[in-house]
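The complex appears here minus one protein chain, its other protein chains still in place.
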Amino acid sequence: MTAPNSPANTRRPLGVAMIGYAFMGKAHSNAWRNVTAYFDVPAFEQKVLVGRDAAGVAEAAAKYGWAESSTDWRAVIERDDIDIVDICAPGWMHAEIAIAALQAGKHVLVEKPLANTLAEAEAMAAAAQAARANGVQSMIGFNYRRVPALALARELIAEGRVGTVRQVRAAYLQDWLVDETAPMSWRLNKETAGSGALGDIASHTIDQVLFLLADQVTEVSGRLHTFVGRRPGASGPASGMEEVTVDDAAWATLSLASGAIASVEVSRVATGQKNSLKLEVYGDKGAILFDLENLNELRFLDATAPVREQGFRRILVNEPEHPYLAAWWPQGHIIGWEHTFTHEIRDFLTAISTSTPPSPSFEDGLEVQRILTAVEESAAAKSSIIHMAGARVVQPTALTAISEGA
Amino acid sequence: MTAPNSPANTRRPLGVAMIGYAFMGKAHSNAWRNVTAYFDVPAFEQKVLVGRDAAGVAEAAAKYGWAESSTDWRAVIERDDIDIVDICAPGWMHAEIAIAALQAGKHVLVEKPLANTLAEAEAMAAAAQAARANGVQSMIGFNYRRVPALALARELIAEGRVGTVRQVRAAYLQDWLVDETAPMSWRLNKETAGSGALGDIASHTIDQVLFLLADQVTEVSGRLHTFVGRRPGASGPASGMEEVTVDDAAWATLSLASGAIASVEVSRVATGQKNSLKLEVYGDKGAILFDLENLNELRFLDATAPVREQGFRRILVNEPEHPYLAAWWPQGHIIGWEHTFTHEIRDFLTAISTSTPPSPSFEDGLEVQRILTAVEESAAAKSSIIHMAGARVVQPTALTAISEGA
Amino acid sequence: MTAPNSPANTRRPLGVAMIGYAFMGKAHSNAWRNVTAYFDVPAFEQKVLVGRDAAGVAEAAAKYGWAESSTDWRAVIERDDIDIVDICAPGWMHAEIAIAALQAGKHVLVEKPLANTLAEAEAMAAAAQAARANGVQSMIGFNYRRVPALALARELIAEGRVGTVRQVRAAYLQDWLVDETAPMSWRLNKETAGSGALGDIASHTIDQVLFLLADQVTEVSGRLHTFVGRRPGASGPASGMEEVTVDDAAWATLSLASGAIASVEVSRVATGQKNSLKLEVYGDKGAILFDLENLNELRFLDATAPVREQGFRRILVNEPEHPYLAAWWPQGHIIGWEHTFTHEIRDFLTAISTSTPPSPSFEDGLEVQRILTAVEESAAAKSSIIHMAGARVVQPTALTAISEGA
Partner (left out) sequence: MTAPNSPANTRRPLGVAMIGYAFMGKAHSNAWRNVTAYFDVPAFEQKVLVGRDAAGVAEAAAKYGWAESSTDWRAVIERDDIDIVDICAPGWMHAEIAIAALQAGKHVLVEKPLANTLAEAEAMAAAAQAARANGVQSMIGFNYRRVPALALARELIAEGRVGTVRQVRAAYLQDWLVDETAPMSWRLNKETAGSGALGDIASHTIDQVLFLLADQVTEVSGRLHTFVGRRPGASGPASGMEEVTVDDAAWATLSLASGAIASVEVSRVATGQKNSLKLEVYGDKGAILFDLENLNELRFLDATAPVREQGFRRILVNEPEHPYLAAWWPQGHIIGWEHTFTHEIRDFLTAISTSTPPSPSFEDGLEVQRILTAVEESAAAKSSIIHMAGARVVQPTALTAISEGA
């Protein structure tokens, strides 16, 4: 049933183009660069990175592992060697690019939110539906569905481990707008951003409610508020104050078709909460708690266990039995642990380039070995204290402040 | 003073060879593959991966981003286009390879522990010292020095923020040997492994004591114990029981030159503790707590603050002000967060290759958009409840079990 | 200015009467019985406990430390030797008793909520105002204002330590109605209870918002829901199903005069949350977090500290500098710790009455002493291991299951 020109039929590696190279482009590039090292996926090539600034996009392409760069997304999506288009451009560009790419027969991944307006979103969904009939796939990047702990939460809920869900508490709290002197930006302007915390982080939050419960929203009560209504212009205080036209915070209650009720609260002025997506699901047989600031952990309470031993258990989602985890590291070496080595290589390379002895040195390693040997000797002598003769004079290199690595 | 053949003088990209491609090789490869995307480092090329099995090492080279593979480390370290040798081979091979590479004028990074015996470690330190005089650098991979939270701890201690350190409690608890029916392996044999928990994880723990305090150990009392003394042979119970000749757990107290005392306790049978390196530093002006299972957090208590408001503060080490963090993601998006996208790309590619519509779909994105719009409408109508007409019939794809991605 | 008959002028100990001896009566009695041991308060006597059942109230009076009991509250509040009336009767009785007691010139303490209806509450406030002019005092028992950690929170906020408060998140989560087969009761009937979670726990939650911020509510949006609409009659399933006429959960957003917005969410079906009053206060200079399930702790973030060391600090509210704490126990011995002794005395008395040797015995104490002595001996011998000769044969008493004490 797949159309003859479907890229899924090709035997050559899939060609990937990515549009946009800011925050999301950097994050998506990381994924394209590494996915093959961990997972068994179809062969592909990071063909081309697209951006508006020729020099900027060329530099980014080099850093992020793309073979070429371009400033013309329209030309790129027409290329025969491109099978996949990954859209990391701002929200107002999503609809035009995505629809054009789908119509060109390219598989499309687009960052969330789908679009800045409902009309654009509807057009995109229609285009996706039409393309799907031709074997052209599309996906929206609600990436938190792929947090292993949340994937596990979804599994547990789907298996009935929390029973019938009644109440959900969902919040996404950030604090990057606490400072009222922080300047105006396109993210605070309704025309460019669509909305504030609502579209940016309530979208993730609401998607999680839908994802975890596999349910539909039937009723909504909402509230929006802007705590800091005026901010200095982007050029600083001297440029005068400008009006913030999007929300700093939003609140809602959602009725779900199943009878559950979810509360949603999001904020960009929740001081001290850096990126805290909190999800609480209460069913009649159990409950689940999650906080993105500890993204490797899920808390689960089984209310069918004997009362005496009930309690929220902290599951460190890091076992081969957990979603996605078999691909990664041994037990307890959480995802992200690997970048201790990235930092190490960074400092090692920097030391080489500056002809500075890096730290820790082999002598540092020897010192540890001497102590381990002393532990063994003491253990063999009924734990009697061993004096370490001739303790090494620590080389200055051993004291190299790690902060220089910052 | 740098020797003419010093690789630091070369203008071409540094050539890197890595020896070993198991757990550590996979982790180091990740670092080499990504460091350039985040940090400004000298240009280099992942030239060659070395292993004993030709087919295995070739496959690993492809997955992990190495241009070539080889089974002959001696030949590789002599190559003119190789400037750096990264040794991830087992401990008993460290000395031979490292000394040869240093003598060939190559910069060397070697995994911890430095060696399986004190004699080998001493020879390696001597070789490193000799090479250093020729501008050839060397480093031992105590990677936890580059955990940003521990680098911050080191900074705070060096700045005097905890005052004079008196007591340190250091522990490294794992549980992968709890099951007494788990089979024998080379890691449990003193001849191949050198020691058990002692060399494997006490080495990290002791290095952290030295690193955090910048101090020297003068006295040691130690104890070793093997809880499961006999295990089934590697070929299973039928092959008979074999003797475990290394420690399952170790305890020590260390006197430091400064007058501080550190306790060290490590275990591979600490049920439920997956990879918990716990560090507690108590000084006369403050204290620091750390647990590797929450590696993005540092707990710090400032005992010079008014008593009424003293308490251990949980610092989410994720700000540009923190060591290494300026290179990564915005506030609260902890290191490791980026792999939600790796999983997303994995599932997207799998969907394409199987011609299965991936989830979440554009329609899912549209549904979220409709709810966001309802929130806005309700907010504009004094929070009055909005009924969502014509709720979309959820496509089967929306229920695709995420666990299929596992 | 105090009226001649003001009880505050009397020299004899104040006479106290308490009405009601269920949950709240038991809790208030505990307070009357113990306050003098910790605080310097005026002399008083626990004169009389009032209830409807003569035998029941007599027994309760004996257990809870009241000199007499009575079934006639009207007679009691007229007694000349009664100066204080503490009303722990159900909410529908508050207005009648409180107004009569105030008119009789008695100081009145009444449990929350003030009344079941707004009309009653208004009448009570009017009576209190009139009585106050005569030096007769009155108080409502929002006891959580006296949680030391919340009193500290109030101090910090009043001192400006969190700056201008913008957003408050307040929730009170319980789970005692999760089981849909739990029977109907007066608390689930609107006629007797007034409301459900709203009056019972949202009242506490809203009082905390007012207390912590010292602010006024100007706008309210609310929602109520009953998840389990029908329950078995109080006599069991055979008696048929009855309609639950109060809310299981409530949600609200509150606008405050200062410009802050508070969300409130309360529930009796939040599985696994036993008695979790959660308060989060976000200001432009700091933030505060509290959870009643850890009532000795306050989390405080000072956003004026250097970013590098910011974080929520866990203040163990247990220092003499903290509200109320100077009266209690040394550092870290949290309130409630003292009841380890209550349990000890209970088991000791039970052992005496049953002529059973209690545990731990003097022999157990001796065994500990022997081990402590061995530690000292080992320490004096360079930590060399000491063998403990003639280890005591443990007496059966040493194994007495503590659970028998339950």
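In order of appearance the chains are A, B and C, and numbering begins at 1 in each one.
Rule of thumb we're sticking to: a contact is a pair of C-beta atoms (placed from the backbone, for glycine too) under 8 Å apart; a residue touches a chain by one contact, two chains touch by 3 or more.
Every value quoted in this text rests on a predicted model; they were computed, and no experiment measured them.
Which is it among C:D81, C:E96, C:E242 or C:E363 that touches the chain not included here?
C:E363
One chain isn't shown here. Among B:S69, B:S138, B:Q216 or B:S267, which residue touches it?
B:S267
Residue by residue, what part of subunit B touches the chain that was omitted?
Against the left-out chain, subunit B lists 162, 166-167, 169, 171, 175, 178-180, 221, 223, 225, 227, 249, 251, 253, 259, 261, 263, 265, 267, 269-273, 280, 282-287, 301, 303, 310-312, 378, 381-385.
For subunit A, which residues reach the chain that was dropped from this view?
Touch with the absent chain occurs at residues 152, 156, 221, 253, 298-302, 306-316, 319, 321-322, 382-383.
The criterion applied here is as follows: only the chains that are shown with their structure count from here on.
Quote the value, from 0 to 180 degrees and to the nearest 5, of the angle by which the CA atoms of subunit B must be rotated to coincide with those of subunit C.
180
Compute per-chain Cα centres, compare each with the mean of all protein Cα atoms, and return the closest chain.
So the chain sitting closest to the middle is A.
Once you find the CA centre of subunit A and the CA centre of subunit B, what distance in Å lies between them?
From the centre of subunit A to the centre of subunit B is 20 Å.
Would you kindly tell me how far, in whole Å, the mean C-alpha position of subunit C lies from that of subunit B?
47
Taking the mean of the CA coordinates per chain, how far is subunit A from subunit C in Å?
About 42 Å separates the centre of subunit A from that of subunit C.
Quick check: what residues of subunit C touch more than one other chain, meaning two or more?
Residues 221, 253, 301, 310-312, 382-383 of subunit C touch two or more partner chains.
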